[in-house]
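What you see is the complex with one protein chain gone and the rest in place.
For clarity, chains are labelled A and B in written order, and residue numbers in each chain start from 1.
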Amino acid sequence: MKGILLMTLFAPLAGAILNGFLGTWFRKKAHFPAIVAVGLSFLGSLVLFQWSLQHPLGQEWILYTWVPVADLRVPFGLLFDRLAAIMLLVVTTVSFLVHIYSIGYMADDPGYRRYFAYLNLFVFSMLLLVLANNFLLLFVGWEAVGLCSYLLIGFWYEKKTASDAGKKAFIVNRIGDAGFLLGIFTLFATFGTLEYTRIFEIVQSNPGYFSGVLAAATLFLFMGAVGKSAQFPLYVWLPDAMEGPTPVSALIHAATMVTAGVYMVARSHPLFQEVPQIGTLVASIGAFTAIFAASIALVTDDIKRVLAYSTISQLGYMFVAVGLGAYTAGIFHLFTHAFFKGLLFLAAGSVMHATGGELNMHKMGGLWKKMPHTGWTFVIGALALSGIPPLAGFFSKDEILASAFRTGHTLIWGVAWATAFLTALYMFRLIFKVFFGNPRDPALYEHAHESPPVMTVPMWILAVLSVTVGWLGLGEESSLFHRFLAPTLGHLEIVPPMVEKEAGLGLILLSVAAGLAGIWLAYQMFLKGSPNPTALAQRAGFFYRLLKGKYYVDELYQTVIVTPIRGLAVLTFRLVDRILIDGTVNLTGKSLAATGNVIRKGSSARTRTYLFWVLLGAHVLLWFLLKGR
Amino acid sequence: MTTLFWLFGVLAIVGALGVLFQTHPVRGALFLLLNFLAIGVLYLLARAPFVGFVQILVYAGAIVVLFLVAIMVMDLRRLESDFDLGLMGFLTFVLGVAFFVIVALVLLKNQIPEVSPPPTGTPEALGEWLFGQYLVPFELASILLLVAIVGAIVLIRRRRQDVS
Partner (left out) sequence: MSPNAYILLGLLLFTIGMIGVLFRRNLMFILMNLELMMNAVGLVLVGASLGGWIEGQLIILMILVVAASEVAIGIGILINVVRLTGRPDVDHLPKAPEESTP
């Protein structure tokens, strides 16, 4: 098993090295080593999954001691349990399909091999993040995926907006990562080790003893998760990250990397369980982010940004679940979301491919006839996202809603429910605008064409998965998915009074109704035209402008944070650097020159005469030294 | 041991006197080599094997060769009136001898006892020091070498007006 695990982990690294250093050998065949590498990982994760069916508790492999400094001993160790198995499966499946899709999407790009090298490196980093057995190694993976994300957002670096977006992602993530590091320091200072199993053992054998320290530590760790998983208030980088190639958005900024925060919280659930207040905070931030991002998505015109805000909103759902202790539900939503959101992005990429990179939905329309495969898969993805049974999103989203209700957090439940309605509304606004109605731009419509099979086949595979994977969650607490993860994540603790089974059915009906209502409203507004969306926007004046301006958060950050810091930098440059430091340096030089000019007058300019005086000086010194003896 | 010490001590002094009185640059450099080699052997005798070999390698191997190359490249010859035989030279000589006599007298009065067994400067022992307590001086030494490299290049590079 160890061999297969290592192969799964390191095959993408090998692919990245091959493409990165020897890429000129492959040229237009650069996808070949990349796909073989990810394919190997995919097969390996299937075998590992099979193995984990028989080994509920998983196993830990310590390869070697990576950091042996004083008290700090960090092993390069891999922990493979059922949580890791699920994550491994999600990551390798989606990456494999995205790699294949990229052959078609990136076909004519001059940076073809660079693209595949980065993508492979990303897969390796993500697997490292998932398989690490301690927080420091997790952090290495965490930073490495951030690096790959930065490289891929700024992939078309000659475009100013793209390189700016990359920098923004990197800098915003740094804020979260600073918190994450503080969390790691706190854990190390308290427990003297960073390995999950040892920390969790200590915590679980002293319940309640560490809650003060753990409140700080989990808060710091969650800060990291807020950055990486694009939660309020650090979500601002994700919409801009859409500047990268679309398959990258599908893989990194929808399916895998952004879920790392959720994974991290689920992975350290023994710590979060100790401090339920922090859990509630996590859930509240998740719920707020969910509805906040969904409302912005309602008025966004760029199809990829709609999907980006949708991702932020869905990540909010996941944090609601893990915050409330429903770790399995959170991971389940992560699992299903990876497939249907990956699918939606790939389909959006297909639309862009067909329309020559057009992103504005108002210029499209009627594309269904031109590209049926894309249309069908997009609708399947949107239905799954809107939570219409029996598609995947229904099961996972419903579970989160149910666990919010059953743990007694009615407000959070209400917010999440409203978000479900908004989700359906904005998704079908997008669909009706893009695929139905009359073509708004004839030239664009004429040019549009269906994408090649190398792109549509991965989309169809994801579509089938988006329909089916939800069935694993059939039956909530007794489902296959729950029973599979129970040895690792345990069960949801339900606060009494427990909600009756009938109420559960009512909840399901309510959430389905929200989704259907959203679709119906979208149909009325954007296809029938009554109520007229433009008139509505005018009537809602202020509120509409607020949404359109994305609540002016970017502008707020600009004025409150960026401008003062820039001002401070200019000030330090002008005052400290120019006047104080340069001035001192210049003064030193000038004073030396002046002194020299004075002394020069009295010297003979004969070197050996100087040396003679040096010798005489040495004698004087000698005399002083030996005077007392 | 004692015989060897005196033998190589005398050789070192002969080398030094050669450098002092020889006027032909190449011969001077060869006397310098003799002095360096003798001192290297003295290091070996004083339980400093590492330093001894490095002495022979760097001084005898590199520095003397550098001198010789410079002499050949610049085609240096004897300088007429190389010694300063005036008043300044005389005073220098007196002061030098006085320095030697004073310090030697002080030393003979305050003898330093030999510890037994005297410590040996093996490469391991020196390495431990260098990469432990004396890491900062060690790194500074590397910076000094870098500066010297840059400085030597800057000094020797012909400027444009020199060529024309």
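Here is the rule we use: contacts are C-beta pairs under 8 Å (C-beta built on N, C-alpha and C of every residue); 3 or more make two chains touch, one makes a residue touch a chain.
Remember, it's a predicted structure, so these values are computed and weren't measured experimentally.
Considering the complete assembly, subunit B touches the hidden chain via residues 1-2, 5, 9, 12-13, 16-17, 19-20, 22-23, 25, 28-29, 32, 35-36, 39, 42-43, 45-48, 50-51, 54-55, 58-59, 62-63, 66-67, 70-71, 73-74, 76, 79, 81-84, 89, 92-93, 96-97, 99-100, 103-104, 107-108, 111-115, 118-119, 121, 125-126, 129-130, 134, 137, 141, 144-145, 147-149, 151-152, 154-156, 162. Although one chain is not drawn, its touching partners on subunit A can still be listed: residues 589, 593, 596-597, 605-608, 611-612, 615.
Methods note: only the chains that are shown with their structure count from here on.
Those residues of subunit B whose C-beta lies close enough to touch subunit A in the complex are 84, 88, 91-92, 95-96, 98-99, 102-103, 106, 109. Looking at the complex, you find that subunit A touches subunit B at residues 608-609, 612, 615-616, 618-619, 622, 626, 629.
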